[in-house]
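Yeah, one chain of the complex is gone here, protein chain that is, but the others are all in their spots.
Naming follows writing order (A, B and C), and every chain is counted from residue 1.
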Amino acid sequence: MSSAVSSAGTATESGAGFTKLTRLQIARRAAEMIPDGSFVNLGIGIPTLAANVMPEGKEIVLHSENGILGVGPGPAEADRDRDLINASKEYVTLRPGGSFFVHSDAFAMIRGGHLDLALLGAFQVAGNGDLANWTTGDRRFPPGVGGAMDLAAGAKGIWVLTDHVTKKGEPKIVNACSLPLTAPGVVKRIFTDIAVIDVTEGGLVVREMVPGLTLEQLQTMTEPPLTLAEDWRELVVA
Amino acid sequence: MSSAVSSAGTATESGAGFTKLTRLQIARRAAEMIPDGSFVNLGIGIPTLAANVMPEGKEIVLHSENGILGVGPGPAEADRDRDLINASKEYVTLRPGGSFFVHSDAFAMIRGGHLDLALLGAFQVAGNGDLANWTTGDRRFPPGVGGAMDLAAGAKGIWVLTDHVTKKGEPKIVNACSLPLTAPGVVKRIFTDIAVIDVTEGGLVVREMVPGLTLEQLQTMTEPPLTLAEDWRELVVA
Amino acid sequence: MPIDKIVPDVAAAVAGVKDGDTIMISGFGFAGVPNDLIHGVLDSGAKDLTVISNNAGTGTEGLAALIGSGRVTRIICSYPRSKGSDLFDARYAAGEIDLELVPQGTLSERMRAAGAGVAGFYTPTGVGTDLAEGKEVRNFDGRDYVLELPLRADLALVQAYKADRWGNLIYRKAARNFGPVMAMAADLTVVQVREIVPLGEMDPEAIVTPSIFVDRVVHIDNDREWDI
Partner (left out) sequence: MPIDKIVPDVAAAVAGVKDGDTIMISGFGFAGVPNDLIHGVLDSGAKDLTVISNNAGTGTEGLAALIGSGRVTRIICSYPRSKGSDLFDARYAAGEIDLELVPQGTLSERMRAAGAGVAGFYTPTGVGTDLAEGKEVRNFDGRDYVLELPLRADLALVQAYKADRWGNLIYRKAARNFGPVMAMAADLTVVQVREIVPLGEMDPEAIVTPSIFVDRVVHIDNDREWDI
């Protein structure tokens, strides 16, 4: 990464009049925007948190690739069932109307384009929607891919939920992914701890920014050029 | 067909000291030879009759390609259920231990080589095991294939149950099928109304003949050369 | 808002069907045929239809009626001719309907492929026969296989036994047949059921078609039935 990028990272670290969202708040904002009635898969990481903050008044059906539709929130400790876990291997519950099925059917749903949305984590997202979220390329450790490539290639819409920059302050939204791809050109929307950005044919369009953040500041933390949506709004989450 | 063949047909019609089996007897003889514990599909025609004459003391599980394992005999008229029919569209019953499944799974069982045996009808069988049983090639009528090709290509063993000659007296066991093939080289054993014949790499081997029939007579009704098994026996069915 | 896929009647169930559509119709023999939905399509007036179904209808109602109406220009099936398939037979003899004959297992697997996002698969079925003519044949580990492509539809008409408002389905006995794969393979899956149950009443272990594959459900107390 360039030094310009590093200094942008430093700028955010020093605080510049804005407050980052927590991981749960990122999940909550994404959950709020899921259309009512959608069938949605929640990937490992920040997306999984969304299961516990689904908006009231909407009926959204959560899919887990280990063979569950209708995933509910995590159970009380006393109600944990070793046979009922989600794809992140966390204890979950089943909502009325939920169902269990074989793994190959879970992925038929994914690959066949039946999921309205998959919310995924990311190491990097490129301006053209390329997604890298399965390996950091660190050869000391065995890589793992899980269902990431199937979800990225199969769901009708891919939303990414991620911190805006790495722990070192480097942009995760980049001109071209340096890490191995999960799938090319699939990401439609990016929820970060400071912004909501749409990936469009005309480039990245900022829909929301946290209060106090300017487009210029956001641009220093983002490699591809950003434009601000005419109807952009402040990114505020309960 | 050649005139030699026609005259062979005529010879059988005139009666030559032997009695042909009925269709039910053909089915019964085949059923008797199914190994205990087998999973078996019964095709349309004579094979379907076997469901009602399965041997006592053996447990054989019948598969129907419309999504049933554990097909039982036909019900009394009062017990007919419009939702419970076999691949021949006849009313059937379900045995304890039976199960229902989707059509694609029924054919996964077939194509995946999980069936021990399929008993099929035939228009023609060639000496090399080629099977023709799906169309007479009569262009006045629309052809239908059903599950014949899947069964012929997929089951571990294919037994054919058929009259030995056509209504015109022409051989159905031929040097080369003149009718369109269902699958090449798949038939392992042929049960006819006068003989049981194995298809081997060394040619057709007669295992059983009805009492009074000679190999010479049988050969006149059969195109490929026949050899008699050393341990051949009389084909007698209750 | 609660998800509610239940529609009030057959007309609402098939609303949107249009000329030129490809329509899957469940059923094997007389079991599992969504006869009420078929008559809904007939009543809609839609024409130039392609039908994907195992059979081509018997008697004078249901699929036979739809074919007899002349609105079906093409049928993809495994076994069109049966006792009583006179309406189809006549159209076929007159050259008024195209027939694509597909082995039954290939038919259901092609639908599953469409539903599962598989763009093609190699099957041993049909190798060395007329039905593999013009298709790619490829050898894997010493055996030949035919490349088959997915079959999808604009609309699937399915008969099931019970549904809830999410569209979860269970079927009854051999009437299950093609329903679950057709439900996966169509843009719009419409189901007629004999019973609607409250959400959560179905055993989650026993649901055959999960809600994600179903778009509309209509309750038909007494299925149209007739002898073959």
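Throughout what follows, contacts are C-beta pairs under 8 Å (C-beta built on N, C-alpha and C of every residue); 3 or more make two chains touch, one makes a residue touch a chain.
Source: prediction; values computed, not measured.
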Chains in view that touch the one left out, judged over the entire complex: A, B, C
Option touching the unshown chain, where C:Ala64, C:Cys77, C:Leu99 or C:Ile170 are the choices: C:Ile170
From C:Phe30, C:Tyr79 or C:Tyr145, residue that would touch the chain that is not displayed: C:Tyr145
Subunit A residues touching the omitted chain (full complex): 64-68, 81-87, 89, 94, 100-104, 106-107, 110-111, 140-150, 153-154, 180-184
Hidden partner chain, residues of subunit B it touches: 36-37, 39, 57-59, 61, 63, 69-70, 94, 96-101, 104-105, 107-115, 154
Subunit C, residues in touch with the chain not shown (by the definition above): 109, 113, 116-124, 138, 140-141, 143, 145, 149, 170-173, 203-206, 208
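Assume only the chains that are shown with their structure count from here on.
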Chain occupying the most central position, where position means C-alpha average: C
Between subunit A and subunit C, centroid-to-centroid distance (C-alpha), Å: 37
Separation of subunit B from subunit C, taking each centre as the mean of its C-alpha atoms, in whole Å: 30
Centre distance in Å when subunit A and subunit B are each reduced to the mean of their C-alpha atoms: 58
Residues of subunit C engaged with two or more neighbouring chains: 112
For subunit A, residues contacting two or more additional chains: none
